[in-house]
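A single protein chain has been removed from this complex, and every other one stays in its place.
Labels for the chains are A, B and C, by order of writing; each one numbers its residues from 1.
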Amino acid sequence: MTLQIEIDGRLSRVLVERAGSEPRYRFTIDGQSADVDAVRLDRWTWSLILPDGSQHVVAVRGSAMSGFTVHLSSRDVTAGVARRGHRTSRPLGGGQEGIGSGPARIMAPMPGKVVRVLVTVGQNVQAGEGIVVVEAMKMENELRAPRAGVVREIAARPGLSVEVGAVLAVVD
Amino acid sequence: MTLQIEIDGRLSRVLVERAGSEPRYRFTIDGQSADVDAVRLDRWTWSLILPDGSQHVVAVRGSAMSGFTVHLSSRDVTAGVARRGHRTSRPLGGGQEGIGSGPARIMAPMPGKVVRVLVTVGQNVQAGEGIVVVEAMKMENELRAPRAGVVREIAARPGLSVEVGAVLAVVD
Amino acid sequence: MNKILIANRGEIAVRIIRACREQGLQSIAVYSECDRTALHVRLADEAYPIGPNPAVESYLNINRIVDVARQAGADAVHPGYGFLAENDAFADACREGGLIFVGPSPEAIALMGSKTAARAVAIRAGVPVVPGTTEPVLESATPEELAARAGEIGYPLLVKAVAGGGGKGMRAVDSSSELLTAVQTARSEAHSSFGDSAVYFERRLVKPRHVEVQLLADGYGTILPFVERECSIQRRHQKLVEETPSLAVSRTLREEMTSAAARIAALAGYTNAGTIEFLLDESTGRAFFLEMNTRLQVEHPITEMVTGVDLVAAQLAIARGERLTLDPHRLLEPAGHAIECRVYAEDPDANFLPSPGRITHLRPPAGPGVRDDSGVTEGSEIPVFYDSLVSKVASWGSNRPLAVARMARALAEYQIRGIKTTIPFFLRLLKDADFLAGRFDTTFVERLLGRHAGDRPDPLSVEARTIALMAVALQALHSEAPVPTASADGWKERARFEGLREWPTA
Partner (left out) sequence: MNKILIANRGEIAVRIIRACREQGLQSIAVYSECDRTALHVRLADEAYPIGPNPAVESYLNINRIVDVARQAGADAVHPGYGFLAENDAFADACREGGLIFVGPSPEAIALMGSKTAARAVAIRAGVPVVPGTTEPVLESATPEELAARAGEIGYPLLVKAVAGGGGKGMRAVDSSSELLTAVQTARSEAHSSFGDSAVYFERRLVKPRHVEVQLLADGYGTILPFVERECSIQRRHQKLVEETPSLAVSRTLREEMTSAAARIAALAGYTNAGTIEFLLDESTGRAFFLEMNTRLQVEHPITEMVTGVDLVAAQLAIARGERLTLDPHRLLEPAGHAIECRVYAEDPDANFLPSPGRITHLRPPAGPGVRDDSGVTEGSEIPVFYDSLVSKVASWGSNRPLAVARMARALAEYQIRGIKTTIPFFLRLLKDADFLAGRFDTTFVERLLGRHAGDRPDPLSVEARTIALMAVALQALHSEAPVPTASADGWKERARFEGLREWPTA
């Protein structure tokens, strides 16, 4: 199977085949081949022993549809995957939209309860100005405008319980 | 649902019903009723809070067919179950047959390797006399005759790998 | 004293239940709806529901908890930390209900729990305090009045909950424009955390260290202070890492701080376990009284590790009316060095946002010199209703570098999935040159985060990228058409894998 995998904005072509007796696999990554001893420890976790003897336990969550998250010992990385000829899936992004153009949606980054709404519809706000305060785990978290604009919509109201990703306000 | 449950050789009649809002159950055991807060922690484990407030985590393995093993904090117990009108399943016994009459089969109590056979077919043995030595986990375990008799059969031979429950010899 | 109700949840409830068991005491857990299957409930001898999930309706419900304690036949109540631990009305309700409160008297809690009254005690004890308002700021104060009071103290300042602790209900203010929001936020947080929205102002020292002195006091006038804890590694006044002893405290300063702590406790008529917090100005070598925490401290394990004293067992003994018979000198001579890292369900790569959720996989650290005080188990749900502490990892070494190396080893071993935690932050911190040299103060973490704010995410090494690509390819391969993994025991792996799949393949 050949896959196109995007990590950190860079695409690699990965061919994976069974090599010799189990549990060996041959990987060809961007033209370079290596035989690897790979064993699945549980549904999401792999133990890899590379040709240089180095041993790595790596957990991978997600799917080709939604993108994968790889738990390395140093940090977590997201990866998008396509089989040859298919579209690459979007790496899983964070909860907040970019600083680019278009309306900026202020979304709940975690489940919680709206404590205060700091602005009103039609109000001008500066980048970094507080919009909504959401409480979760006994800490109040002020969500701020990612850029300057006018508050177009407010979906949040004090006392409202919100799920992660819920749109609380729109600034344009 | 009403069940007949046998534990330690004594049969109890257990009626279990939902009582009020979850997670409450009403148990009627041999005529005595109690409302219990029971929550399943995983496939085999229950947390029970009894009317007196006492809290218990109990794991149960097995099935109505094969019998159950209950892991209490004090010790493990086996239980046989039948629904009303059905036969009670046999509690899971140990690997070795009783000291009663009839042929005594010497069975492997764990997986291992036969190291030595200490008797020959036709030989007279005393109760407690060594029959076969099985090695597992670096320890040699001498399996002894449960009672006096004549060695009728020997299935074990040195070097043979045996599974738990394998019949190694028969004394009669 | 035979039966103790633990009016708390999470790791501290587990810690106290363990102490009860070791002391031969029966333990009673209480739980809100979402905590029915929590670890503290599973480990207790008895357990009782005390209400819905919001803390004000359960873990802060004084009447309900006292009723449960009496009905269950408890002799005593241990409040842990947080929730009702520093609530004098609760201590009083316990006393009225004929229950021993494992902590100081309601009067001592009220006195030292009021940050403003506590400052007055410290002044009487001849201990320097940080400049600030001597009385709480009035609820009715107008914006102009607030600005005037703040102006008297001078900026930068702190708005602090009078009933506060643990960074809750506290806000830093650099200039007058931020004052109003800060007061509002602090009041609101103080109300939801402590049921008391009163706040006061205090001068903010420039780059102080936060150093504290644990003490035990029995009912017969014996007050024993312990070697200090260094707690400067904090963010938004939430402690992240503590260690003992402090590299910044000389033998003379230790003597000064511990005797100051004992004088304050004596004047306050204090009994049981408590902690006096100081701000240490390294430029002058002066330590200022900050506040007293009238309960067991989150970071008590590191003191236990270097002194061998079981502080929870000592609390129970004092509550039973026993005398302290510990050797005072041993408590001031630490054996080796201990560090604690607080594993919070927060995302260090997203501004420490709370990360509630279910722990899908857990392998806690273990082995020599490592202690994990955890409130969770695999499958536990970290609810949004309470604070985000998951577990406390403490390490001991015969010196600081060994304790640090051991902590790094333990955290690298700690597998916890399903939620984000502060572990990756600690792994970076433990390699920081300034941290390793002991050069830090309470502003250190913000600076460290600011310094690295631009360069996230760390670029992957070639090897790390290769491994990630391989793992993703394997997972993609096997999630499309699950097949057994390769191994010497093909069939066993297959069985194992199928046991883990949610649905059989067509």
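Odds and ends about this structure:
Quick note on the criterion: contacts are C-beta pairs under 8 Å (C-beta built on N, C-alpha and C of every residue); 3 or more make two chains touch, one makes a residue touch a chain.
Since we're looking at a predicted model, the values are computed, not measured.
For chain A, the list of residues touching the undisplayed chain reads 23, 37, 39, 41-42, 47, 49, 52-55, 57. In the full complex, chain B touches the omitted chain through residues 1, 3, 5, 7-8, 12, 14, 16, 22-25, 27, 29, 34, 36, 38-40, 42-46, 48, 50, 54, 56, 58-64, 68, 70-77, 79, 81, 94-95, 109-113, 115-116, 118, 130, 133, 135-142.
Within the complete assembly, residues 14-15, 18-19, 21-24, 33-34, 36-37, 43, 301, 304, 308-310, 312-313, 335-336, 358, 363-364, 366-374, 377-379, 381, 398, 402, 405-406, 408-409, 412-413, 487-489, 492, 496, 498-499, 501-504 of chain C touch the chain that is not shown.
Here is the rule we use: only the chains that are shown with their structure count from here on.
Work out the mean CA point of chain A and of chain B, and you get 49 Å between them. For chain A, residues touching at least two other chains: there are none.
Contact of a single residue of chain C with at least two other chains is seen at no position.
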